[in-house]
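With one protein chain removed, the remaining protein chains of the complex are shown where they sit.
Let's turn to chain A:
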Amino acid sequence: MTSDNKRKLSLIVFSGTIDKLMPVGILASGAAAAGYEVNVFFTFWGLNAITKKSMEGMQPIDKNYEQFGPVMMQKMKEMNFPMWTQLIEQAKEVGEVKVIACSTTMEFFGIKREDLAPFVDDVAGVATFLDRAEGGITLFI
């Protein structure tokens, strides 16, 4: 099984709003920096958020927090805080990170492999994800 210095963090990214995607970037990059093997599985609205097209514009914020959106984005800009996609890219620079796109969702939304962000490693399904996530921490976000 996983030895003490080989830990895993796996994220199932279901949500496509910026307030959920930011912690995905933070968790993935922090874990990668600490030597965790990281698996990020983008599905449903999460998958929709990693198309080149949706990454060009501003990503939506959860309806419940809509009023905080502009203030939060302004503050993040002042802090010079990286965008979540940059955090995923940095995670890949410092550690062992696999980004997986859900094949079924791609069909639901009519998304092709070439429509996806360059940081996507594979298009796969639940069996692949579970196999990679086995024995580690898994979060559904």
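FYI, contacts are C-beta pairs under 8 Å (C-beta built on N, C-alpha and C of every residue); 3 or more make two chains touch, one makes a residue touch a chain; residues count from 1.
Here is the rule we go by: contacts and distances are computed from a predicted model.
Hidden chain, UniProt protein name from the list "Urea ABC transporter, permease protein UrtB", "2-ketoglutarate ferredoxin oxidoreductase subunit beta", "Peptidase U32 family protein" or "Response regulator SirA": "Response regulator SirA". Residue in contact with the omitted chain (choice from A:S54, A:Q90 or A:T128): A:Q90. One chain is missing from the display, and on chain A it is touched by residues 5, 7, 26, 29-30, 32-36, 79-82, 87, 90, 93-95.
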